[in-house]
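In this view, the complex is presented without one of its protein chains, the others remaining in place.
For subunit A:
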Amino acid sequence: MVLNLYQPAQRHLVQFNAGKCIREGNLVKPDLRKGMIYMDQGEDQLMHFYWKERNSSEPEDNLIIFPDEAELVHVPECTTGRVIVLKFKTSSERWFYWMQHKKDDEDEELIKRVNTLIDNPSSAMDDGAMDIDPQNIEMELMQRLMGSASDGSLTEESLMELFSQARGHASRGQEEATETDDNTTTATVAPSVTDTVTTVADVTAQTPEKSQEAAVSTADTPKQSEQGASSAVSAEQYQQLQSILDSMQQQQQGRSSVQLNDVLNTQVLSALLDDPAVCSSLYPHLPDQTEHTPAQLRQVVLSPQFQQALHGFTSALQSGQLGPLIQQFGLDASSGLSPEAFLRGIEHKVRENQQNASSNKDEDHMDES
């Protein structure tokens, strides 16, 4: 993966030091391991919330969260530590964590950032890349990068070279954060747990060697003295660069390339059309001059033109730009990010509707008793 080669660490959409909590009945106890909460968009283009041990490469917790499905909040009842909980709105799932970063002044912002990413995954594009101030990247550098990306001559090596040159001009950010993390490895944690109250460990502050910065800070950017305004690069160009990098990354990850034609294959379609109720639901979507009969429906759905429409739609979804279009179906914009996200979005919506319908029924029954 391209960005993995670049030391020190991967850049996530948000990341901060945090520990897990273990629930025992009514108690929430701290897991003392040093860990990290971070969020990324997965291969499926959906938003993932992870927790992992800091020196591990694999996450222990990996949650897919759809917009508006969950919320990260501070737990005020716990007075001895900074406890946060990821609350799911559609179920009673609760995931407790505790902040491990020394200073708490960034807590609010980090929590807010997590919630923004959950509810609005497209914000990932803008803020996630802001470690590097576009103003500081040489125009020529950008054009070289984009030029070689489009003619295919961009190799991983040349990309890394150009990228590190760009980083050389950029603001302090990730590097500082990681160094800060290393500083906290010597922190001592003094747990104070009582039986009756849910508490979490206290993080003892320790004096850092240099000033602390949270993982997602954007410090003041030293401007290149020779750079005039004319050689600054627009945010738009920077975003283009970012999406080139993202797609290279995805290609290297062997993105799953789900095809809608595989889901709506001939066998599946044929079986569906045996059901008259299904046919009725489809008649409104036939072209105008087509008769509303199962035979006609079958012809349409098995035609090469329909297959082509499936291919075209799949490709369009792979471009990741169909957010606005997808919202017309009552799905969240994040379902427009990939074919797989689209399919899962539909699955999710239907499941939710079915759960709501059955819980409403239960309520009705209760009222009647």
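The criterion applied here is as follows: a contact is a pair of C-beta atoms (placed from the backbone, for glycine too) under 8 Å apart; a residue touches a chain by one contact, two chains touch by 3 or more; residues count from 1.
Here, contacts and distances are computed from a predicted model.
Student: Determine which name in "N-acyl-aromatic-L-amino acid amidohydrolase", "General transcription factor IIH subunit 3", "Calcium and integrin-binding protein 1" or "Ubiquitin carboxyl-terminal hydrolase" the UniProt entry assigns to the undisplayed chain of the complex.
Tutor: This omitted chain is identified in its UniProt record as "Ubiquitin carboxyl-terminal hydrolase".
Student: Using the definition of touch stated at the top, determine which of A:I22, A:V73 or A:V263 touches the missing chain.
Tutor: A:V263
Student: Quick one: say which of A:L32, A:A295 or A:V350 touches the chain that got left out.
Tutor: Answer from the full complex: A:V350 touches the omitted chain.
Student: Considering the whole complex, which of A:K112, A:H292 or A:H311 touches the chain not shown?
Tutor: A:H311
Student: Considering the whole complex rather than only what is displayed, give the residues of subunit A touching the chain that is not shown.
Tutor: Given the touch definition above, subunit A has residues 254-260, 262-264, 268-269, 272, 278, 281-282, 285-290, 300-301, 303, 305-306, 308-316, 319, 321-322, 325, 329, 340, 343-344, 346-347, 349-351, 354 touching the missing chain.
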